[in-house]
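Complex shown without one protein chain; remaining protein chains in place.
Which chain is which? They are A and B, in the order written, and residues in each are numbered from 1.
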Amino acid sequence: MAERLYRAASAETLLIEPLDEFTLIFHRASGLTHLVAAPAPEIIAALDRDQISAATLLERLGTRYELGDASDELLQARLDELVAIGLVAAL
Amino acid sequence: MKHVFTVRIGPAGFRVGSDWRAPIRALERLYAGYPAPEDNIPDFTVRLFAARPWRHWLRPSITLGGDFVLPEAAPLPLSQGVLAAEMAMNLQMAMGQRRYLLLHASAVEREGRAVLMTGLSGAGKSTLAALLAARGWRLMGDEFALIDPASGLVHAFPRLVSLKNRAIEVVRKALPEGRFGPLLAGTPKGDIQHLVPDSRSIARMGDPARPALLLFPRFGFDNAERGLGPSEVFVRLTQASTNYVALGERGFAAMTRLVREVAACAIDYPDADAAITHVERLWATL
Partner (left out) sequence: MNRDATLLARALYDPMSAAPLDAAGWTDLIAIARAEQLTGTLVHRVADVPKPPAASRILADARASIADQRRAALWEAEAARRALISIGTPIILLKGTAYAAAELTAGEGRSIGDLDILVPRDAIAQVERALLAAGWEWAKPDPYDDAYYRRWMHELPPLIHRERDRMIDVHHTILPLTARITPDAQAMIADSVLLDNGLRILSAPDMICHAAAHLFADGDLAGGLRNLWDIDRLCRDFMMRHEDFCLSVYKRARHHGLLVAVQRAFRLARDIYETPVRGYSAPICVSLDSRSSDALFRRRLLARDGWGRPTRRLTRFGFYVRSHWLRMPPAMLVRHLWTKWRKGYRSA
């Protein structure tokens, strides 16, 4: 079975405003505002303009940040949440 | 409609049509001194009407109508005509305002800067605004603060101040010279009496101010004070706004600017005097 690929909403559609431990993301395409915490902003930044798999994403995150006890399941759960609110598209 | 009243409050003009003369007469008296809508074209239309022909005379009750309506809104007795008009005008703003970001907050101004006080019903924002106005602050509004997304300034909406229950006595004592509307007993929200903003506040209703302090007051608790982090402020303010979502990107820009630039504080207070002292002390430290 082919791996699922993920793609973030394009940068022009996102207005990102880090506040404190939370970050605000205004999604222009939908007109919706999201209040998110780590690792959501980091995931979106790491997806950049590519369409990549969850495994590749985890690797990429690992090179940029300290991942602590991050696992495939945790990452998948966060990805699914971002897909549900529309900031990431699952292809 | 048979009887008509028009008025401008801040940047918004209203046209109120009524099946009865009495509410219009009361509005004309209370809003004497206010300007007419710009170019005589109101932003919003309100209707106070009899839902059934016999409701005109038999236990007359006012059904609220207008450009924007809540179909489930309960009618009010004719004796509460001013309250009906106020509720209907508020509804037009809450549902139809699209230029300014609307916050459920009172606002007072001093030297070009404003304090915004927001909170649930009963938190005391109307009372505090009226009492601060008695102490020389300019009253910008007791129900809605209008934020201009382009400039970040707050614009005044000095409607009649709505005082409830015990607050009526407190404010009447502080403002013996004040102009008040009729005492409306037994409304859905208890006893209500309206205070007419002073002539200076009316004359300067077109002057915006720079927001300098955001307060989240809570009445009936021991004195306390807590600074608020930006994400908490953001969430509370969006909950206090009826049109944040409808304004889209402009709403986001206005709200994030407020959150970034304006000091925010939650204050608890046991009585009005303590609150006023607290507010003026905070103001002095800015």
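One rule holds in what follows: a residue touches a chain if its C-beta (ideal position, glycine included) is under 8 Å from a C-beta of that chain, and two chains touch if they have at least 3 such contacts.
Since this is a predicted model, take the numbers as computed values, not measurements.
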Item to complete: For the chain that is not shown, enumerate the shown chains it touches in the whole assembly.
Response: A, B
Worksheet entry | Hidden-chain contact residue, picked from the options B:Pro37, B:Pro60 or B:Pro182 | B:Pro37
Discussion item. Touch as defined at the start, partner being the missing chain; which of A:Ala11, A:Ala29 or A:Ala77 qualifies?
Written reply: A:Ala29
Worksheet item: Which of A:Pro18, A:Gly62 or A:Gly86 touches the chain that is not shown?
Response: A:Gly86
Discussion item. Which parts of chain B face the unshown chain closely enough to count as touching?
Written reply: 1, 13, 15, 17, 37-43, 45, 47, 49, 65-68, 98-99, 246-250
Practice prompt. Please give every residue of chain A in contact with the chain that is not shown.
Written response: 28-32, 83-86, 89-90
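Just so it is clear, only the chains that are shown with their structure count from here on.
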Discussion item. Looking at the complex, which residues from chain B come into contact with chain A?
Written reply: 229-231, 234-235, 238, 244-245, 248-249, 252, 256, 259
Response to the item:
chain A residues touching chain B in their complex are 15, 17, 19-22, 24, 26, 28, 31-33, 35
